[in-house]
Structure formats: structure tokens, C-alpha cells
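Structure incoming, see below.
With one protein chain withheld, the remaining protein chains of the complex are depicted in position.
Labels run A and B following the written order; every chain starts at residue 1.
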Amino acid sequence: MNVSGYLNIFLALVFSPFLFGVINRTKAFFAGRHGQPIFQLYFDLGKLLRKGAVYSRTTTWIFRGGPIIGLAALLMATAIVPGGKNGAVIAFSGDVILFIYLLGLVRFFAVLAALDTGSSFEGMGASREVQFALFAEPAIFLALAVLARRTGQISLSGIYADLTFETWQIAAPVLALVAGTILIVFLAENARIPVDDPNTHLELTMIHEVMVLDHGGVDLGIILYASALKFWLLGSLFIGLVVPLRTGNAGLDAVVFLAGMTVLGIIVGAVESVMARVRLLKVPNLLLVALLLSVLALIFGMR
Amino acid sequence: MFLILAALALLLLSGLGALGLSAFSRKAACLAVAGIVLACLLGAVPVLRFFLNGQEVSFSLALHIPYAAFSVALDGLTAFFLLPILVLSALAAIYGLEYMESWVDKKSVGVSWFFFNLLIASMIVVVIARNAVLFLLAWEVMSVASYFLVTFEDERKEVQKAGMIYLAAMQMGTAFLLALFISLGQTSGSMNFDHFRDVSGHLASVIFVLAVIGFGVKAGFVPFHVWLPEAHPAAPSHVSALMSGVMIKMGIYGLMRILIFLGPPPVWWGGLLIAIGIVSGILGILFALAQQDLKRLLAYSSVENIGIIALGLGVGLLGMSAGIPIIAVLGWTGALWHVLNHACFKGLLFLGAGAVVHETGTREIDRLGGLLKKMPWTGGCFLTAAAAICGLPPLNGFIGEFLIYFAAFNGVAQESRVFLFSLGVMASLAMIGVLAVACFTKVFGTVFLGEPRTEYGLKAQEIKGLMLAPLLILAAGCAAIGVLSPLLVPIFSRVLPEVTGLSADIVQENLRRATGPMVFISASGAGIVLLGGMIAFFRRNLLKGRKVERSLTWDCGYAAPSPRMQYTASSFAQPLTGFFGALIRTRRQIVRPQGIFPKEASLATRTPDIFEQRFYRPVFERIYHAVLKLRFFQHGRLQFYILYILIALLALLIWKLK
Partner (left out) sequence: MSSGIDSVLMGIILMNLWLVATSRISACIKIVAFQGILVAFLPFVAHASSVTVETSLFVLATVALKGFIFPWLLFRALREANVRREVEPFIGYPVSMVFCVFIFLISMWLGARLPMPRPVFSALVVPVSFATILIGFFIIISRTKALTQVLGYLVIENGIYVFGMALLVEQPVLVELAILLDVFVAVFVMGIAIFHISREFDHIDTHHLSQLRDWTAPKEEVRP
């Protein structure tokens, strides 16, 4: 039995909403406020799961199925993504590809569920969602390909298990570029500043939040939990890279990983406190930078 | 072999019967369709027998035509391509029976069915032919038969134009094929395929380029793709499904067949195919994204998918030239798998689009909406195909792309050339995947979701049984090929040794390395379904006994929404088409609102094919003007024409006897 793999799933399922609390507390700290309780998202989820539902007459089963498929795909992905040095439950050559395409599946149904309402606002959000993936997806592919070349592995668990301090000593510049790419993609895919502002109050400028405007109650709860999971999974790709510490003990590794993820929450909070959202028209440029960083990493790593 | 020949005979006879009965359209159609279904069942027997126990068969009959012989055979590659031909032909025919119903009283449907049968028969001959003359004959019959199918509604002007473009493109392609087979025949001294062996050196490269162009026209490689977006929308939908699903794959078949004849490939062959694949894939899907005509969009998406197949082929060739069997095997398997997939989902998409056109009477995406409520089954099938074509797990499209990605990931650790190409493949496949998601969420979201945008969709109804059944079967096929992928791998172990030139053991060993991941992918697919079911169950239990209301779309509190306020497909795609504006050059016509109480305002966008506009049109106009000077040869006097013939004959005689 792959105990550490199940430990990963457990951590992801239990602690992913916690990171949002960390982000909010960090932002509150920067703003000099006291801020929400750190477990606020858990309370929100509990409240939403106790609610009834209102559906638009325009919608079909797609609207209700979208969040379910999204969460199911992300739950499946938690079994593929390693947490730090702890390998995942399912690891096979090429699981990298499956992981990225599972995110594609989530996107596909999120966009369709948004379009199902017939609302222009949600159409806009959906349109942006598919646009911004254009560079993000090749960027993450190339970034992982660089890591695959460095480590000689094709599975996520293998790649991340082989990333150590020695790898950093040999190829720090390349890995730093890859980390930059993953960070940008991570922020964009999770609709954080500088790509999307989760707290904005103008629907016209939002991406992810505007897509789920019409969802409420249990469905919204499912969506919120799914986005927390997505945040966790993409975040663990970043933390696994920049925290190459390996203790040799699965439990200790998990603790290190959890600490890393908390720091990631603080980083995201800090970024959101000190940066403004990029203009929507400039977002593709930002993602292009992510793609180009990974291309540069490739060129550097070619020798 | 006998069964295949019998199937051919059955196809031709029922086709002729339909032609004879063309006065009674309905009976003609029934006869033709019955013939097709029966023939496809007959033909499937040897194919299945081949895949079960690897039984190759051949048959040869000398003909009294110089260089020609009726020699046919069934080997791995042939059997593999027969699979989609037989299945999709039968399904498209069944669908067509109902679909053509609305024309039964207006046009002579029997003629159209004759050509349909002829098209299927010629495609079968193309893949079983083992003689160049026979191959070219069948190839021409295929082009001509499909030309008549495309121009079924020949009273419409755009259909005539589409037909001409199609015919011209096909003839030009065939010209290259003629040159190709003549040079092959000259080196080997025979026109039989089994004499074409291990051509190498300079000539091999020439032949390769000729094959890429000649077969590329049929397959729809950019920049030879211009006929696709014209011909597919013009043809009836079951014909488009067959043409896009299998006929363009004949180009891929031809290319693969020629590659068997050629010796070990140099690196640049793989590079060329990868470059073509990248350009076709990205430009194809970008143009698809910019289209407003449903079938035109699907035609461009075929260009994209052919691009993906070319990528797989290119990776396979690269692996062969670099001597890395795993890359070669995975690349070729990916390409072949995608051939199968594309037949499945593109056939389904065209049939689904046909159902939409049939029920609403328009192909304009922006006029439709909300059809999922009226046509739930068609919508569900269309959704399956859309998800599959985007390569989403666990459907079939993902497996094909996965194999190509997997080959590329295996190339990542190699020397710099293979490495760079692999990365190019990976990045462009990822981009194509994202754009495909954008394109097909646009189509499905606009056509099937929301509210009807105009009066067109208001009266739509679910299509009837015989028309719906093929859609359901194909949708099930999309799911089955994806979920049961590990079980299908043995098929490829029968095909690959021949095309890659690797021994069966090596092929099997490398395929096994792909089977493991496939099992995991299937398992995760099942996992997603299971988890989704659990979540749905959980949600349902939570909502039990609570208040579930229905209301208006909230839309940020707007109280009086109208269907026209919905986001249109064009606006949905605009950020992407705008970003690539320099590449695809969408034209817009704007009438701006003026004054305090503006009356009229409009915005229309149109995206013509840039290759047609910037390259073919100017070139052909130039040629046209140059050729005008030769008009004096053609003055309508019979005597002079006979004189020309005489002069030509004499000149040939003198040249030969000099």
C-alpha cells in the first residue's frame, strides 16, 4: 500500500480550503485589518451545503452537471499529483499529460455550464477562460518537459521525487525559469491577481467568478471546493519544485510539504496585496511571458 | 478476399439498381442503403478475421491494359483503413435514408445514391489495390463520385463554385500522384506495388515530396486545404460525414503506403511532416474558431485533425530516422489511432450538424440556441463528440493525442534535434487542444445551450429513430474506443511492423509500454464516472426535501432579458480571433449607430480563407490572364480540332521513332 500517496489525498482534501484562509489573513495583515477567521471557507462550504437551490429556466442538465464533472475530475487528479516528495497513489509514465487534460476537462464543463445560462456576463467570463488557457497550457507542458529532461522521468511522481538540492545546484537558472513559469500559470489558472481579482465587484472585469454567477447553494459549494482543490494541485507542482527538501520519512515530508503550501498561501496573499490586476487586454502578454520563460528554460537546458 | 470482392459487386449492383430506379426515389434509396449495409457487413468479415488471426489474403487478375492488373490484397494497413470505411459508410447511409427524405420529391435521389455507392466502392478499392494503375483509377473514381455528391444541390450558386474548386484541387493532386507513380514505376520496372521496394537516395526524397503534395491535397494539409471549407458545407450532411470522416483519410493512407516503399527516412522528412502538422493544426483550428457556418467550421476542424495526424506521422518518422523504436511506434500508433478517432467523432459531428440543419433550416451558428432542450439525444451525442475532439479524457480523442504526447515526452531526453521537434510537437498540440476547447465550447454553447436566438430553432424537434441510431452508435464508439483502449492495442501490433519496418517483437515490446498507461487512463476514466456519480448522489440527497425553485437567469439582476442579449459565438471567439488577427484577417463591416436616437447599426464579420485570398486567387488570376492569349486556338471549328489531334499524334510518333 502506498501510504504516503493516500496521505497526499488526505492533505489535499482536508487542507485545500485552509489555504484560502491563509491568503485572506495575509491580505488582512497587509491592509492592517483583523480579517476573516482562517477557517472561513470551511464555514462557507458548510453553509452552502445546507441551502436549497434556484435554477434558471434557461438551464439544462449541463448547468447542474458541470460542477459535478469538474469536481470529479479534480478529485481524480488528486490521485495523480504528488505532494512534495511523497509520490501519488496513481503514477505512470505520461500521467503528466492526463493531469493537464483533466484540467482541460474541468475547463470544458465550467465553460459550458456558464454558457448554459444564456447570460452575457457568463458568456464573457467563459470566453476569457478559454482565451487565457491558450498560452498557459503549452507553458505548463513545456515547463514539465524541462523537468522531465532534467530528471529523466515521465511521471509526475517520478519527476518530483528526483528533484533534489543537487538538481538545483547543477541547474539553478533553468529550474528558476521553470518555477517562474509554473507560478504565473498557477496564478492565472486559479484566477488570482495579477490575472483576475477574486474580490472585484464589477462583473464585467471578472473571469472565474463571473462564470459561476448563477450557481448557488450546493452547486456553488461544489465549485468553491473544486477551485480550492485546483489551487492546491497546481500549487503543489510549484512547491514540489522550489522546496526540494527530502527527509526520508513520509510523515516528515508531508509536514514539510504542508509548510510549503502555507508559505505559498502567504506568497499569493502578499502578491495580491502589493500588486494590481493587469488590464484584461494585457493578460495574454503575461501568459506569453510564462510560455517564453519555459522556452528559455528549454534552450538553456538543451546542452 | 472473396467476401470483399462480393461486397464490391454488391455495392456496384445496388448502386446501378438505384440509378435504374431513379424514377422511384424512395425505392432507389432503400435499395442503395440495403446494398451498402449488407456490403459493409460482408466486407467486415475478412477485416475482423485478419485482426483476430493475422490472415493476409490477396487476389490477382491480369487485365488487358498495359501495366495494369487487378491485383488486390488485404494486409495490416489495408485492414486498418477498411475499418472506418465500412463502419462509417454503413452508418452514414442509414442516416442518409431519412436525411434525403426532404428531397425525395424534388430531385432524383437515385442518382445521388448511385454516386454514394460508387464512392464507397472506390474507397475500398483504393485501400486494397496493389497496382498503381488500379489505384489511380479508383482514386479518380473516388474524386469524381464525390464531386457529384458535393454538387447534389447544383441549383445553388455556391454549391457549383464549391464543386469546381473541389474538382480542380483533386485533379491537381492527381497530377502529382501520376508523376509519383511513374517515377516509382520507372525505377522498379513494374506498376505492381510489390515491386516497389526500398527506394532510396535522392529519388526517395523526390517521391516523398510528391506524395506529401499529391496525397496532402486529398488529406487537406495546409496550404492545400482550400477545397475542404468549400466542399463540406455544400454537400449533404451524410456525404460530408463520409468525406471528412474517411475520404480525406485516404490521403493519409496513400502517404503511409508510399512510406512503406521508401527506404529509411532522413530526419527532414519527419521535420517536414511535423511542420505541416503544426501549421495545419493551429491554422485549421483558428479558422474554425472564426467561422459562423456550422459545417464550414467542422471542415476547418478536419484540417486541424489532419494536422494532428501529420504530427503523429512526423514524430513516427523522426523516431525511425533517429533509430529510437519507442518514438517511432508511439508516433505511428498515435497517428493511426487518431485516424480511427477522427472518423468516429467527425462523422458524428457532421451527422449531428446535419440534424441541426435539417430541423432548423440554417447553418448560421449565431442564429441558433437552446436546442439541447428540443433535441436532447442529438445534443448529447454532439456533446460527446465535441468533448472527444477536444481530446478530453477518457474519450477516444485523448488516447490518440496521449500517444503522440507520450512519443514526444520520450523524445525529450534525446539529442537536440529530436528534442526540439518533440517540444514543438508538444507545445503546438497543447495549443491546438486549448483552441479546440474554445472552438467546440463555442459551437455547443451557442447552438445547444441558452435560448433560441432567432425564430429558426423554435420549431425544431428530435430527429427520428433511423436518423438518430447512427449518432448513438458513433457516440458509443467514441466512448468505447477511449475507455477500452488497452484492448485495442493488439490491432496496432498487426499494422505497425509493416509500416515501421520494425520486427514484430520490437513493436510489441514498445506497444506494451503504452498499454500500461492506457490501463491507468481507462481506470481514471472509470474513476471520474464513479466519483461523479457519487457527488451527484450526494448532491441529490442534500437537496431532497429542500426548496428547489426555477426562475429567470439572474444576469446580475437584469429583469427583462431577451434571447438576443445572449453572448454570440462571434463575440465568444473574438478575444482569440482578435489576438491572431494578423494571421486570420477577419473582415468586419460596421454600420455605426448615429445621432441621439440611432436607428440602424450593424456589425458583420467574415473570415475568408487567407490562402485562397492571398495565394490561390492571385496566382490563378495571373494564369487565367496568361492563358487568355491562347484563346485563338479555340474557335469552335471541328476541322481544326481534328487537325490538332493529328499534329499531336504525328509529333508523338516522330518523337518516338527518331
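Basically, contacts are C-beta pairs under 8 Å (C-beta built on N, C-alpha and C of every residue); 3 or more make two chains touch, one makes a residue touch a chain.
Here the structure is a predicted model, which means the values were calculated and not measured.
One chain is not displayed; in the complete assembly it touches the shown chains A. Only one of A:Leu7, A:Ala171, A:Leu187 or A:Ala228 touches the absent chain when the whole complex is considered: A:Ala171.
What chain A contributes to its contact with the hidden chain is residues 169-173, 176-177, 284-285, 288-289, 292, 295-296, 299-300, 302-303.
The rule is simple: only the chains that are shown with their structure count from here on.
Interface residues of chain B facing chain A in the complex, by the touch rule stated above, are 369-370, 372-373, 383, 387, 390-393, 398, 401-402, 405-406, 408-410, 412-413, 416, 419-420, 422-423, 426-428, 430-431, 433-435, 437-438, 441, 444-446, 449-451, 513, 516-517, 520-521, 523-524, 527-529, 531-532, 535-536, 539, 542-543, 546-556, 561, 563, 565-567, 571-576, 579. Chain contact summary for the complex, chain A toward chain B: residues 49, 51-60, 62, 65, 68-69, 71-73, 75-76, 79-80, 90, 92-98, 100-102, 104-105, 107-108, 111-112, 115-124, 126-128, 130-131, 133-134, 137-138, 141-142, 145, 148-149, 152, 154, 203, 213-214, 217-219, 222, 284, 291, 298, 302.
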